[in-house]
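For chain A:
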Amino acid sequence: MGEPLLTSLPAAAGPAVVTVAPAWAVAVVAVLGALALAAAALDGVLSARSASAGGALGAAGRPLGEASRLLRQRRRTTVQADTLLWRTGGAGLLVAAALMLAVVPLGRWTVADLAVGVVWFNAMDVMVWALVWLVGWGANSAHALVGGYRFLAHGLGYELPLMFALVAPAIAAGSLNVGAVAAAQDGLWFAAWMPVAFLVYLLGVAGFSVWGPFAPALGTDVAGGVRAELSGVDRLVLETGRYALLAAGAAFAVPMFLGGGAGPLLPDWAWTLVKTLAVLALLVWARRRLPALRPDLFMEIGWLVLLPAALVQDLLVAVVTVWRS
Partner candidate 1 sequence: MTLEAALLISAAIFSVGLYGAISQQVVVMVMMGLELMINAVILAAAACWWFLAPGPTGQVLLMVVIAAMTLEMAMGFAVAVLLHRARQTDMTDMATDLSR
Partner candidate 2 sequence: MGLREVLARSAARHAHVLVVEVPGWDGLRMATERAVLERGWRLAWSPADADVLLVCGPPGPRLAAAVDLVWEQLPGPRVRVDVLDRRDLPDALAGACAGLLDDDHHRRDPRARHGAQDHGGHDGPEDHDGHDGHAGSEHHGDHDSSDDHGGHDMEMSPGGIPLAEGGDDRDGLEMDVLAVRLGPVLPHWPAGLVLHCSLQGDVLTGARAELLGAEHEDGDAADPRTRALDRVVSVLALAGWDDAAERARRVRDAPATGDARPTTADHPTASPGLARLRRRVRRSRMLRWSLRGLGPLTADDVRRLGLPEDAGGDAYDRLLHLLDDVDEPAPPGGRQAVPVDALADPVVGLDLAAARLVLAGLDLGGLSAAPAPRPEATRG
């Protein structure tokens, strides 16, 4: 594990990560689906607890019940909807989530061992900007469009801090390769000595999943916002996409901040999954604790608090890294 990192090339993957055949992409999608389902089930259980309705077991089955309901429901269109863009936006979220997860190594195996995996992840999360806005735009409805704009406003606030938060582990590892970053955390997780970056990263994940405090784009006050006009399969795809993004974001935190597959007893792929589920559970739980961050207020927080904090974190990490080498 402690090999010189700068030489771990994507082509000659070395012992850090093994690239598996592209056909395993199916497995990526399966894992993503399972994680998304787990997140939805946990959210169902927590919701039922606060509403004190139904048993926990029934609540865990809630996402499946909702899915069956949406499968049975008819799709609808609105007057002069831009159907092409509308549907693209919804389906694209799932694709973006799968592409994010593709660069995350599961233990030793990865589907796509890109040399610039970290930047790749970032590019995919920027895709979400476009996709969510398109869902809001396509419906040709005022509420949905307001939701779309709210998401962009949030995006302007969280995206730059998120980018600089991702820079910190990359500096410390001296590589943009995800496997190399995971391998660089020998003994000490990055989350432990760059907590600000980790926190900002988690905020960013909630941001691009339109989750919890970043959900005004889907707010009650605009009748569901972006999804106000969605029904049936289209709504199912959008909701699945959100949970998938949340899951992909949680999975990416593991190699970046939580030591990848490192851990006692269990094999490394199992540790990766356990850590992913832990981060996912944290994100799902956090939704219950926090009210929404209104975009107009959050903008200043993003630029005047989070961004400088992330930059200072980067500087500290850079200094420590130079000093250690």
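The criterion applied here is as follows: a contact is a pair of C-beta atoms (placed from the backbone, for glycine too) under 8 Å apart; a residue touches a chain by one contact, two chains touch by 3 or more; residues count from 1.
Behind the choice of candidates: all candidates are chains of the complex that A comes from, given by their letters.
Just so it is clear, the structure is predicted and the values come from calculations on it, not from any experiment.
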Interface partner of chain A in the complex, by touch - 1 or 2: 2
List of chain A residues in touch with candidate 2 within their complex: 46-47, 50-54, 58, 62, 64-66, 68-69, 71-80, 139-143, 146, 149-150, 213, 215-216, 219-224, 227-233, 235, 287-294, 296-297
